[in-house]
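One structure below.
Heads up, one of the protein chains got dropped from this complex, but the rest are sitting where they should.
So, chain A:
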Amino acid sequence: MTDTIEARGLTKRYGDRLAVDDLDFTVEPGRVTGFLGPNGAGKSTTMRLVLGLDAPTAGDVTVHGRHYRDLTHPLHTVGALLDARACHPGRTAANHLLALAQTAGIGRRRVDEVLALVGLEKVANRRAGTFSLGMSQRLGIAAALLGDPPVLMFDEPVNGLDPEGIRWIRGLMRDLAAEGRTVLVSSHLMSEMALTAHHLLVIGRGRIIADTGLDEFLREHGTEYVLVRAGELDLLTRVLRRAGARLETDTDALHVHNLTATEIGKLAAGEGIALAELTPVRGSLEDVFMALTDSSVEYGVTA
């Protein structure tokens, strides 16, 4: 049995609000899958459904081919961080983890290990209510790692972390995936995903609008063009038009849409035009993301 998370027709309705609408996806091991969508798109709901905290209205989601509730060793199978603040403020970090660990027969030594792993060993005996959001995030991650599980889910894990913490978490996610684990990380920040994820699951208004590799996603949806500056801009424009380029002019520069920088360089050299600048520009991921989710908002479009 592979360590996948599989959703088939997964649907969740709260009252008359459709939170998650007919999701089909498979989260594969060995890579970080970014679960990307604006706030309220259904990311957390989906994760709650995976963990059996909420029951789906229709459809099904399994981990390891089984419903979460039927897992024999849940902590050894899935580690999850949904809400960093989900600890009793009066309980120490170590006791919070110990109570969770004991459900799976995990001992105090492993608790100390994960506390050290997330850098909380010095505050192990402090009450969780005194923790900053960043420290709570680390505690939540420690809880997820207790059972050394092959499947991990993190809901907005970089929230509240300082820059050092953010860098640490990106490294952790990629390390976990490199060890062959299945890692699902949600975020509403495209830029964050670009730095962490290998694969993207984009969700908007409860529906999957893209399920693709990060690079393909950018290639497909990124508004890529090459920015060119030259002294003889008019001549260059004619040369490029002849080569079939789609152009936009921008005061003293050209945006070339369907030729590569290499092709443009060759054409310019052939005509003896000296280029002042030749820069491939990738549309910002945020733009791509906004465009995609906008359309899902306006027209309810699926991928």
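Quick notes on this one:
Here, a contact is a pair of C-beta atoms (placed from the backbone, for glycine too) under 8 Å apart; a residue touches a chain by one contact, two chains touch by 3 or more; residues count from 1.
The working rule: contacts and distances are computed from a predicted model.
Note on the omitted subunit: UniProt lists it as "ABC transporter permease", one of the names in "Protein-disulfide isomerase", "ABC transporter permease", "Sporulation and spore germination" or "Anti-sigma-W factor RsiW". Which of A:102, A:191 or A:249 touches the hidden chain is settled by the complete complex: it is A:102.
Checked against the full complex, the candidates A:22, A:54 or A:148 give a single residue touching the omitted chain, namely A:54.
Although one chain is not displayed, its contacts with chain A can still be listed: residues 48, 51-55, 68-69, 71, 74-75, 78, 80, 82-83, 85-92, 95-96, 98-105, 143.
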